[in-house]
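Missing here is one protein chain; the remaining ones are kept as they sit in the complex.
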Amino acid sequence: MNAQVKPDSTAITLIEAITQALAYEMRNDPSVLVLGEDVGVNGGVFRATAGLHAQFGSQRVIDTPLDETTIAGLTVGLASQGMKPVAEAQFDGFMYPMVDFIVCHAARMRYRTRGRLTCPMVLRVPWGGGIRAPEHHSEANEAIFTNVPGLRVVMPSSPQRAYGMLLSAIRDPDPVIFFEPKRIYRQYKEVVADDGEALPLDVCYVLRDGTDLTLVTWGAQVKETLEAAEKLAGEGINCEVIDVATLRPLDFATIAESVAKTGRCVIVHEAPKTAGFGAEIAARLAEESMFDLLAPVERVTGYDTHIPLFRLEMKYLPSVDRIVTAARRAMAAG
Amino acid sequence: MNAQVKPDSTAITLIEAITQALAYEMRNDPSVLVLGEDVGVNGGVFRATAGLHAQFGSQRVIDTPLDETTIAGLTVGLASQGMKPVAEAQFDGFMYPMVDFIVCHAARMRYRTRGRLTCPMVLRVPWGGGIRAPEHHSEANEAIFTNVPGLRVVMPSSPQRAYGMLLSAIRDPDPVIFFEPKRIYRQYKEVVADDGEALPLDVCYVLRDGTDLTLVTWGAQVKETLEAAEKLAGEGINCEVIDVATLRPLDFATIAESVAKTGRCVIVHEAPKTAGFGAEIAARLAEESMFDLLAPVERVTGYDTHIPLFRLEMKYLPSVDRIVTAARRAMAAG
Amino acid sequence: MTLAASFEIEYLQYLGPDGVPVAEFPESLRDAALLLPLFKQMLYVRTFDTKAIALQRTGKLGTYAACLGHEATHVGIGAAMRPEDVFAPSYREYGAQFMRGVRPRDVLMYWGGDERGNDFEGPKNDYPWCVPISTQCLMASGAALAFKLRNEPRVAVACCGDGGSSKTDFYAGLNASGAFTSPLVLCVINNGWAISVPRGAQTGAKTLAQKGLAGGLYCLQVDGNDLVAVLEAMRRATERARSGQGGSVIEFMTYRLHDHTTADDARRYRGEQEVKDAWTREPFLRLRKYLVDQKLWDEAQEKAWIEECGKLIDVEINAYLECPVQPVEAMFDYLYGDMPEDVRAQREYAISLENRR
Partner (left out) sequence: MTLAASFEIEYLQYLGPDGVPVAEFPESLRDAALLLPLFKQMLYVRTFDTKAIALQRTGKLGTYAACLGHEATHVGIGAAMRPEDVFAPSYREYGAQFMRGVRPRDVLMYWGGDERGNDFEGPKNDYPWCVPISTQCLMASGAALAFKLRNEPRVAVACCGDGGSSKTDFYAGLNASGAFTSPLVLCVINNGWAISVPRGAQTGAKTLAQKGLAGGLYCLQVDGNDLVAVLEAMRRATERARSGQGGSVIEFMTYRLHDHTTADDARRYRGEQEVKDAWTREPFLRLRKYLVDQKLWDEAQEKAWIEECGKLIDVEINAYLECPVQPVEAMFDYLYGDMPEDVRAQREYAISLENRR
């Protein structure tokens, strides 16, 4: 948020901010390397690693064999032997074979060895739907990782946050699952100073101040949520909008503070509702903010079904309309 | 619950009820088969398949190569081609390599093909801690599956429920993750008629009626929760105890009804707190029962760390003491 | 030196790149007329492929994975299978699928973002397109195990790419087939590239065929642009499988003449010369040359057939384009056999949003 804008900075997209952060950290830390499928000469299917191979060569930008188990396992091996690997899962739907290594080794290396070995790695995951892609290219599966101790799970939703949070993720001494909302990879540009300033991995960002209702969201849904807030403002409903940004560890204090003020909360996320990460936020409210709540908590989420192929996918994702309706209901209640 | 007790029935343990259900269904449906590591001649490391190999032979009770990916993949292949496989993951901590097949194929076969192919399979998973076992033999990882559409996720906690729910799981036309709380495999015996009566896979069970407070739990923690209720009764606090039994789909109506009566709810589970399935229940309360709640919801859970090796594990698991304390706090609040 | 084991892997090629036989054809294929319908099928597939790419380019189709250059392998695989066998494709083996009754409109529906593309009217037990690479190989191994357990003389055939041969599921599939002696045929279609990653970066193995040795399977490498070699390899493998001798891994050497998919730009990572060279070895021209030499084919026939293919495929394209989008409830209706209450409630809600508009 507070990245200093240098005179030579130009506005860049979220995906360009990712590339910029990778290049910055690779220049400054020789133990950082990038690996995955097509990350080399091709520069990644989303171009996140574009130019890195030319700049840093095949020893630092590594095309792996086509196997996500392999990527995860090599990454843990590299990280535990002094490297700082940044691995890419080509799409969200291909990360499931990585779960075993993430849960059994990455998240436990330090714990298991009482700190003798550690696993400072980042797994970058283009995440979420809405880009008219084929099957398994559109999944919001962050919930799989949020119950796993030893991980950090983050999801930036602006170019500046992407840059600063990726730097901290790489510098963090522990494994970080770094979800990138691919639908907003190129949504808008922002000036992002390439100054190596990291952002914390344990805070929520208040994107809009408000007094009547708290809208909590993360990832690409920040877009619809801000639009909904705008629309509701037109109706005289003043929404505070929070981008959770880091899911684990959750900065609940920021959310609680907002709800203490507004008394109402609508949580918006792309993943299916049941046992999505929104449940954790609602649960914390039920535990710690109950006496502040003036109305029932609402969740506006993906439905409890698989995101459909693209002809129907926009009907699956939470819309501005659905968010507005839930907000109005929350305002009417209590 | 309402299994008819036949005169020839004798009391059996939870694990024996599992064996009994498997044998029953294998006798009655030739497409049912059992596969996994050591399930054959050895009868399973917990003896869940004891005697089945002798009874049904190696075509129906199949020792697989040592690979969980293989077990999951073969199971999906078998299920989609007319068999009803019941696979075993030897321990909870070994099921992570199965996530890919469960999420990408088992849970989607019907959806993806518009019902042309289906995946009627059961994955049995000895689950949870407290048996002084080595690493990865004690995990409560149900949350990984509760956000996945297309699955049923169940966890019986008595011999009768184990028998009836396993029968329905096998008969269900879709994939069922069947968690078995291994700590109470042999905790007590119950008469379980071998009558092939199935129990529904979408209801919670009220194990104890009460008026002051609702205790919600599942799996092995049913034991501590009932003990806590007993202790609290001694203090004049009358607890209703609910065994969730089926996590997905959740029978929230039964929980809501209870909380409408008591106004207070303590959720107890073994898994780490953050984004554990308890969050979903608390979230539903925050959404649908807010005006019934007299006190903040409480969660008594495993800590947000890995279950330690056995010297410390009992300090990790929710104790009667911790449940009682939370219940008292809930009674004092509001 | 004591040997623990030794292995030889055969390479099959009958029809050279120039359309001239390099070895005597296998007995079952001595009658060249047998090749004619398959040749026509290859042309049909190529016509379809071209039209599908055009549809994508004009915004009428989503991302599409072309099969240009793979036609001999795909059609040969389809030809070798029986209806009761089960096919587990990756995502570009249309040639094999058409021969099994999958319709071009199914392909278009799928890449057009509609699940109904997977609801084949033709081969009811075949697997749908499979995006998670090589998982179909292991699933097919499960299907093969089902056939074995039920004593059915059926074969499960799965395809994956050179990239897919690195995937752990590929290994799991072949190892299980070896362990159970199940009727599985794993077809590794080595087209030189896995998106931008060349074959050489996937593995240190000299051939991809030899990966089958890890499970004790029968291994073959064949010229995948030579329909005769493909047919012979598949004949051997399916016969072995059907007669209880177990599984095979066949590596088909071919080349991906198109971009990986329409979302890819291969110029970023591979040289033009390589593609040019590959065009001299592609499967269609050599077989045409051979059939023309055998007086089984001529230009007039070709012109007529291409025209007919165009018409047949246009019917399919129209069927696709005219098919209305599924109603919103379709995203709930095929999730469970018995719909849970929660899902039903969300279904009603989603429908109510539709009506509101």
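Labels A, B and C are assigned to the chains in the order they are written; within every chain, residues are numbered from 1.
The definition used in the following text is that contacts are C-beta pairs under 8 Å (C-beta built on N, C-alpha and C of every residue); 3 or more make two chains touch, one makes a residue touch a chain.
In this text the structure is predicted, and so the values were computed from the model without any measurement.
Counting contacts over the entire complex, the absent chain touches A, B, C.
Check A:A17, A:V34, A:A48 or A:M83 against the missing chain and you find that the one touching it is A:M83.
Screening A:L22, A:V39, A:L74 or A:A327 against the full complex identifies A:L74 as the residue touching the chain left out. For chain A, the residues touching the chain absent from view are 33, 59, 64-65, 67, 69-70, 73-83, 100-101, 104-105, 110-118, 149-150, 172-174, 202, 249-250, 252. Residues 1-13, 166, 168-169, 171-172, 175, 177-179, 181, 201-207, 209-211, 213-217, 220-221, 246-247, 251 of chain C touch the missing chain (whole complex, contact as defined above). Contact residues of chain B toward the unshown chain are 37-38, 40-43, 45, 63, 65-67, 69-70, 93-94, 96-97, 132-137, 273-274, 303-306, 308-313, 315-316, 321-322.
Quick note on the criterion: only the chains that are shown with their structure count from here on.
Relative to chain C, the most remote chain by averaged C-alpha coordinates is B. Spacing of chain A relative to chain C, judged by their CA centroids, is 36 angstrom.
Centres computed as Cα averages put chain B at a distance of 41 Å from chain C. The distance from the centre of chain A to the centre of chain B, with each centre set as the mean of the Cα atoms, comes to 31 Å. For chain A, the set of residues that touch two or more other chains comprises 69, 93, 96-97, 135-136, 274, 304-306.
Residue positions of chain C with contacts to 2 or more other chains are 115, 132, 168, 330, 335, 342-343.
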